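Report on the following structure.
The complex appears here without one of its protein chains, the remainder shown in place.
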Amino acid sequence: MELKDIHIKGIPTEDFKDNEYLENYIKELEANGVNVILSKVDELINWGRSNSVWPLIYATSCCGIEFMSAAAAHHDIARFGMEVTRNSPRQADLMIVAGTIVHKMAPLIKRVYDQMAEPKYVLAMGACAISGGPFVNSYHVIKGVDEIIPVDVYVPGCPPRPESLFYGLMQLQRKIKVEQFLGHKQR
Amino acid sequence: MSSVSKYFSGLFTGIKSLLTGMGETWKELWTKKVTQQYPENRETLEISERFRCELVMPHDENNEHACTACGICEMNCPNGTIKVTPMFIETADGKKKKILDTHIWDMGMCTYCNLCVITCPSDAIIFKNNFENAVFEKRKLIMQLNQEGSKLREKKKESKPTEPII
Amino acid sequence: MMEKIKKLILDTVAEAVIEEKQKLTVTVEPKKLHLLVQTLRDNKTHSFDYLVNLTGVDRGEELGVDYLLCSSADLSKEVVLKTGTSDRENPLLYSITDLFETAHFNEREVFALLGIRFINNPDMRKFFLNADWVGYPLRKDYDPNPELNPVSIESKDMVDIAPRILETSDGKLVEEFVNIFEDDDYIINIGPQHPSTHGVMHFRTSLDGEIVKKIDVHSGYIHRGIEKLSESLTYPQILHFTDRLDYLSANINRHALCMCVEKAIDIEVPERAQYIRVIMDELTRIDSHLLAWSAMTHDLGATTAFIYGMREREIILDIFDKTCGGRLIINQNVIGGVMFDIYADFQKDVKAFIPYMRKKLIEYDRFFSHNVIALGRTQGVGFMSKDEAISYAVTGPAGRASDWSCDIRKHIPYSLYNQVEFKEILRKEGDAYARYLNRLDEIEESLHIIEQLIDNIPQGDFCAKTKAIIKLPEGEYYERVEAAKGEFGVFIESRGDKFPYRLKFRSPSMALVSAMPLICQGEKIADLIGIGGSMDYVIPDIDR
Partner (left out) sequence: MILNYSQPLEISNLTSWFDQYLRSNLSEFWTLLIEFVLVGIFLLAAYAVIALILIYAERKITAFFQARLGPNRVGKWGLLQSVADMIKILLKEIIRINRSDRFLFFAAPFFMIVASMLTFGAIPFGKGLQAIDFNIGVLYVTAVSSLGIIGVLLAGWSSNNKYSMIGAMRSGAQFISYELSSGFALMTIVVLAGTMQFSQMIEGQRFCWNIFNGHISSIIAFVIYLISGHAETNRGPFDLPEAESELTAGYHTEYSGLQFGFYYLAEYLNMFIIASIATTVFLGGYLPIQIQGWDAFNGIMGYIPSYVWFFSKTGFLIFLSLWVRWSFPRLRIDQLLNLEWKYLLPINLVNLLLMVILVLTGLTLKNLFGIL
């Protein structure tokens, strides 16, 4: 598999940022070697997975409102098939961390993450979730949600506009499309 | 008797209100949809000029920028998103001069409050509206704004950057 | 009048120190405070029955509390009470929770952040922070070393035992522990991560079947320490926090802080900036009310209505976006004016929006306001009387739904509000439906205000020149504005520095949440959510 095979409707591969990460990822996977038939099945599975990402919104503050905008009529996250927001972590595929995570919240976000079923992904939306943002110097704020749970995609902005979020979601779709389910490497 | 008439009037006003509501959704079913289709409309999508997404330091064709490494933006940043590292060189006439070494901006931490831009005395940095910034690794959000080998634009006439200052 | 109040105070507590600062300020010793507050509240002629703000301050040598009281009939009548204790090891003050219900959460907040415990407060747990938090962050000698309070990812069991200190009739202090719930209560956690708590509120709710028996409010899941952070930032830098308190009234909150600083250092704000500010404020209010409407309908299960509300909101966001480069957090107001002038088509866009919004209001009315299911779920549900509203300091559309005239724009007109004509929407029912209707009517009033201003924006500067470094002269400054959720206040104590010595935001949402246990009791669990929607609180505004 090569990077240019990963097709996302509407944006050519070379226009995406951070392509080198995916290239490295593919190289790493190829080093393990997978046979062709399996990789075709993998492609089908990944097609299904990447197009059916049901989010769980871990909205704590402002970014949550922007997610609501993204879900509403003007932007319509449903076009990506992602409007099925599951409130139960057991049924969700993607946790969108939208907002500041503080000390008191840390155990809870970890717990919700643990309750999610594999395969699961995390998207850090906005400056607070990425690094603590405006409150980075505060005594009660965690400097980035990646200190607690692994993050797949970072969407910067304060808050990012819905289009930015969609761009991040497409980045995530690209990442899912690279993964192998039947091969060796599983998350 | 009144309770019976209340029962039926309650029933019918209730049904009427429900039908009115259904009428509204029926109308909406046929109105034009307001959805804008990003990314399919990427070519035509207009993000307002002033929208703040990415801090950039405009460079002209000679690879020159306007930053004097004064550090005012760094001082004004409320949460330490900007790191300006100056470098001292000796000019031809033997004076020590402070120039910009690196101007680092952490996109993942920025609150887009615009204080750095409005306080910059030499209008060296501006916000751009390019919103497609999501990446897979946090370290890639830390950006160096001055290009490799760039230098300070000599102050000649009113050599302001061509972009409109927003 | 002022003399009468002074006399009343001196008659009650002879040794009280009365100063005339920005507001009438009275300093008393802790033991006399309760008596004084009670007298002020209960006297007939100048009743100070509305506790606006309760601020804990580390004054250096002593730990103190400032109370801002005002009259519920005339919000411009204000008095500031101060008290304090010099015992930093075990500071104890007297609670006024029995006089003002709103004091309860505020006192718990002061305990969490400054370590002052209040005698006779029925539930002295820390409000924002975990019980095992080391140190009191707002004290000046707080040790910020992260090793003292490491990040823990271990889930802990909830402990429902509250300590309290009571004063017995013979003046002794007794510390005791009370169980919040009974042993066999069926307790469910609504929150902190729950689809309809409007953020990360945590209601521990004990149920009797479907009926809510008792609610215990836990907060602080998004306590970000804004007040502490502000103490080391300059005034222009602090501005960006105000947007993130109640992000739906971002512009109004920012207006409050700007006004507070402007008044303290006497900056004349250009007329044009005033117009832009008020128009943007009202657009923000519409935006916030629309979201409240949408969220409430969503809470009641009408997803379609939610989408309609968000659709109309998007038009306002576009206007914001074009004016100041932000959709939600707009960074528009700065000290001395506004950051960006309006764009060329601003007036055209806003004028196109007004009739559109009016049309949509009619649609909302037909679609939801008279729906028999919606009526059944909101009418008579979550009742709050006027007295309760005042005691819990519930302002904004929710307070006005209980027939309490509490619109700061009418009582203490600021900016251009004394030049425009608008109605204060009051309703007597005090239930969820009244709160719901109040919001829709207030959207109409806001449209009316914008209509009066939009064509008359004068030419001129949009921002006054300010000094590079803004220093506030020593003193205490209060400013109150009417945010979308209710009264938003800023209190700055300055010691002449470029940083504030103490900065406190009076958040309307805290009062709204504090009333939740009262008005939800005995209602169904489904109504708990609906009432939450009708109160329309924003959690980061509470937790700060």
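Note that the chains are named A, B and C in the order they appear, and that numbering of residues resets to 1 at the start of each chain.
Methods note: a residue touches a chain if its C-beta (ideal position, glycine included) is under 8 Å from a C-beta of that chain, and two chains touch if they have at least 3 such contacts.
These numbers come from a predicted model, not from an experiment.
With respect to the full assembly, the chain omitted from this view is in touch with A, B, C.
Contact with the chain that does not appear here is found for just one residue of C:135, C:195, C:380 or C:413, C:195. When the whole complex is considered, the residue among C:87, C:210, C:345 or C:387 that touches the unshown chain is C:210.
Residues touching the missing chain, restricted to chain C, are 186, 188, 190, 194-196, 207, 210, 297-305, 307-308, 311, 367-368, 371, 373-374, 376-377, 524-529 (touch as defined at the top). Residues touching the missing chain, restricted to chain A, are 9, 44-45, 47-49, 51-52, 72-73, 76, 78-81, 83-84, 86-88, 90-91, 93, 115, 117-119, 181 (touch as defined at the top). Touching the omitted chain from chain B are residues 11, 18, 21-22, 24-26, 28-29, 31, 33-35, 37.
The working rule: only the chains that are shown with their structure count from here on.
With centres taken as mean Cα positions, chain B sits 22 Å from chain A. Centroids of chain A and chain C (each the mean of its C-alpha atoms) stand 35 Å apart. As a whole-number value, the distance joining the C-alpha centres of chain B and chain C reads 29 Å. Counting partners per residue, chain A has 73-74, 134-135, 137, 158, 161 as the residues that reach two or more other chains.
Contacts with at least two other chains are made by residues 240, 308, 311, 314, 329 of chain C.
Within the complex, the chain A residues that touch chain B are 8-11, 15, 17-18, 21-22, 73-76, 79, 127, 130-137, 144, 146, 151-158, 160-164, 166-168, 170-171, 175. Across the complex, chain C meets chain B through its residues 233, 236-240, 304, 308, 311, 314, 318, 321-326, 329, 331, 334, 339-340, 343, 363, 366-368, 370-373, 375. Those residues of chain C whose C-beta lies close enough to touch chain A in the complex are 128-130, 137, 142, 144, 146, 149, 151-156, 192-195, 199-200, 220-226, 228-229, 232, 240-241, 244, 247-248, 291, 294, 306-308, 310-311, 313-314, 317, 327-329, 539-540.
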